[in-house]
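All protein chains but one are shown at their positions in the complex.
Naming follows writing order (A and B), and every chain is counted from residue 1.
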Amino acid sequence: MNNTKENTTPLVDNSYYEAVTTAIRSEARRVMESGEVSAVIGYKSGRRKGSAQPVIISDVSRIDELVFAPTCTNNLSLYLTKAKKEVSKKGKIAIVAKGCDLKALAGLMSESQLKRENLHLIGISCAGVHGSNVKPSEALSAATIARKCRECTVHVPEGVDCIAGTLPQLEQLSALESAELERLEAMSPAGRWAFWKEQFSRCIRCMACRQVCPFCYCEQCLCDRNRPQGVETTPRPAGNMGWHIVRAMHLAGRCAGCAECERSCPMDIPLNLLNRKMANELKELYGQEAGMQPQEKGPLATYKEDDDESFIK
Amino acid sequence: MSRIGVFICHCGENISRTVDVERVAKAAEKISGVAYACEYKYMCSDPGQNLLKKAVIDQNLDGIVVAACSPRMHEKTFRKAAQSAGLNPYLVEMANIREHCSWVHEDREEATTKATEIVTMLVERVKMNKKLQPITVPVTKRALVIGGGIAGIQAALDIADCGHHVVLVEREPSIGGHMAQLSETFPTLDCSQCIMTPKMVDVANHPNITLHTYSEIENVDGYIGNFQVTIKKKARSVDMDKCTGCGVCMAKCPQKKIPNSFDKDLGMRPAIYVPFPQAVPNTPVIDRENCTYFKSGKCGVCQKVCGPGAVDYTQEDQLVVEDIGAIVVATGFELYSIGEKPKGSAIKGYGEFGHGKIPDVIDGMTFERLASASGPTGGKILRPSDGKEPQQVVFLQCVGSRAREKGISYCSKICCMYTAKHTMLYHHKVHDGQAYVFFMDARTPGKGYDEFWRRSIEDENAVYIRGAVSRLYQKGDKIVVMGSDIALGIQVEIEADMVVLATAVQPRQGADLLAQKLGISYDMYNFYSEAHAKLRPVECATAGVYLAGACQGPKDIPDSVSQASAAAAKVMTLFAKDELEREPIVAKVNDKNCVACFYCKKVCPYGAVEEKEIRDRQGNLIKVVAWVNPGVCGGCGTCQASCPSKSVELDGYTDEQIMAQIEAL
Partner (left out) sequence: MIGPIGLIRRIGPIKEMIMHAEKLKHDFEPKLVAFVCTWCTYAGADLAGTSRMQYPSNVRVLKFPCTGRIDPVFILRAFQKGADGILVSGCHPGDCHYMAGNFHARRRFATFRKLLEFIGVDLERLQFSWVSAAEGGKWVEVVTELTERVRSMGPMHEFKELELEECWSGKLDTAELKEAYEAIP
């Protein structure tokens, strides 16, 4: 989602990125050399200028490959669970985490997928990352920043082992995603249905949103089952609607808001709107939201006897 | 291809009157996978069941749908029948076309369509049913009885006499309950204490009974045969092992002006006390709220005078966990108080009777204490305000009971009889006094009951006035009772010295909270619900929990005692076997798919989910998964709905079964 009408002046200057990169490397080197961790999961430069890609480094000599840039969009927690399962079996691992990534890590700890004592967390004071369809070489600006980052509440991670970089005063950006949410909420049910019907009709069921989601770590997805088939697997409108509803429901109360689903969607379906909506609703209903600390029980794994039941006759 | 048999019941005419059963059978025949369909007048009758058994064998059926009444009624019947013909009982489902169809719809066309659709849904479901085998669980042969009144005592003695261990828990410092408070009992007028106290002593001396008085149920875990009950033993401040019950502490306690609730606050007791002289156990407790030592740290007299050194101010509440196989609930009743009730309460007080502020307007239990030889007046009927002997006493019946506008619509059952008894006791003690009774009608069903009631009128001079009382008010030292006599059609005004109210019988305060701990249901008044009003009157819907006495509904002593013995018999039936068979409706985890997020564990109300390690032959850990303990699982299926990958499935209600039903909509 590109914000073409917005200002293109850089939000932070280059020295910030240099400082973060240096801090990541020195911390990674320290924990690798001391033998505290066996590998570091971070970002390295990609082939195109300014681009970055995830990397797992288990050799001290490669530490200097680590970088941080506005293109470091990936939520690396994925590489601890389903993408590279063998990684977490190697013992303690260091991982570079932005605020939103940290929320995902905390969620995974709450769900017994990770143990805090097996992780060395290198937190990033993060100004934000690129949205999709942005040239990697471009600077981070109001025009290029991801929509989720415009209303980020976790620029500086908490409860990590070290923090890389310090943030300058950040410009307050308009909350486009919340504005879009409000626009949808103001519509009639029929209007919203038309909106989502159109959005989901484009879905090609490539499942990128699922593959990239740190919380979609099931061995077998409910939506792939055919005995019984709860959700149609072919990319027909009915199955698409089913899939996106089930996805949003399964992430409700868990989603960390990294918006990787939305970024990776080749059809540009605004999936994070659903995630944000559900997070808002659960916060309003039960006062719980995904945070930087693991929770014993998420909002849908617990209850209070006096929970709202105004909708029940 | 399945070979399903569909059996449509006419239920006499109950179903066939509105549902065209022949058409339903014909439609069922055409459903894919149905090998046999028929209709019959009474499927649940012997010939009906035989028809089913024969079809299972002749038609080689692998699934059955019986379209008849509610499965709550006859599911067991048909499952048993199928089983005797060699078919796994869990391959039988019932389509409810009576309660959910023929009885609630009049239009024959609509009802027939609906019945056909219900049958279709169940046929699709039964195709997905799996053979299940019953689960056996061990039974701990120890019973818990909650409440030490006559019902609890009777149940405890019966079970203990049978050779099983019983844990009896009583909230008060002594067992005995309400019966210990009564003066004499109807219809024989024998002294309550004389027949009650020997039973109390039997409990105390019984080698198979562990008695926890001054104790409450803190928590109940587990399930039939395997409960873990946490009992809170409140601090008595007296060491039960050391105390000899000599009573010196009570005699020497300087704080003697505490109203004794056992005597309905008419008498006084010290801060260290037993509620009444025949208490079991005869060990005093310190009422810490009123004890000078606990209030100010000064005094300590009881400790100084106690020879055996039993008084212990440092005692704390203690939690005891008992392994229990079956629970008898006998928490009894309390009387409706006519005082002002908090706003919004369904129960209203009696402003017209002065909201309980006129001192000589008392309830039946207070009269019992006045009439009791061991009571505060030594058995003399003296009115509370000035201690004078009342010459005119008015008894009012149905105060609270059968009064919908006051929030209670039921009859309290015992009041007619005890009021008749009160008039007699009064006449015996105040020979020239006059008793009046305002009543709606006298309900005296019971052996010797009506004769007893008539005696109170014919031999004991009580004047019964059929009618209600509209108002009571104090006038000088009299209470004016304004009422009507509907037999004569006149207004009546009596200047009474004392008024006795037969107030309604209610469950104990907090009965609902205990029910929630036990997982049993209760009605709108908080009386505990039996599993079946007629056929299972002492069992709860929750397996392993039984009811005795007035906690289930108003009862007199003989009824309470018989129900207690019935509950004891149920417990003994359970204890007769070493193992218990349970329905196999429990959750199972698919180890391959489970990703160990433990949502199931977080939501399980029974704590049935554990973590299980899967190792290879060398003992290396492959993964950790969830595991459901089938003995603990209650079968609610909350885990399955919460499992993101549906790796846990509830047998009997699998996704496949439910989806098949939905697909058939």
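Of note:
Keep this in mind: a residue touches a chain if its C-beta (ideal position, glycine included) is under 8 Å from a C-beta of that chain, and two chains touch if they have at least 3 such contacts.
None of the values given here were measured: they were computed from a predicted structure.
If you put the hidden chain back, the residue from A:49, A:115 or A:236 that touches it is A:236.
For the options A:60, A:179 or A:194, the residue in contact with the chain missing from this view is A:194.
Residue in contact with the omitted chain (choice from B:409, B:470 or B:573): B:409. Of the listed residues B:1, B:490, B:535 or B:665, the one in contact with the hidden chain in the full complex is B:665.
With the whole complex as reference, residues 184-185, 187, 189-197, 201, 222, 230-231, 235-238, 241-242, 245-246, 248-249, 252-253, 274, 277-278, 281-282, 285-286, 299-300, 302-305, 307-309, 311-313 of chain A touch the missing chain. The chain not displayed touches chain B at residues 70-72, 96, 98-101, 103-107, 110-111, 113-114, 117-118, 121, 346, 404, 409, 512, 516, 519, 521, 523-524, 541-542, 585, 603, 605-606, 634-638, 640-642, 650, 652-653, 655, 658-659, 661-663, 665.
Note that in this section only the chains that are shown with their structure count from here on.
In whole angstrom, the spacing between the mean C-alpha positions of chain A and chain B is 53. Residues 111-113, 217-222, 225, 227-230, 250, 297, 300-302 of chain A are the ones that touch chain B when the two sit in their complex.
Every residue of chain B that touches chain A in the complex is listed here, in rising order: 592-599, 602-603, 624, 642, 644-647, 655-656, 659-660.
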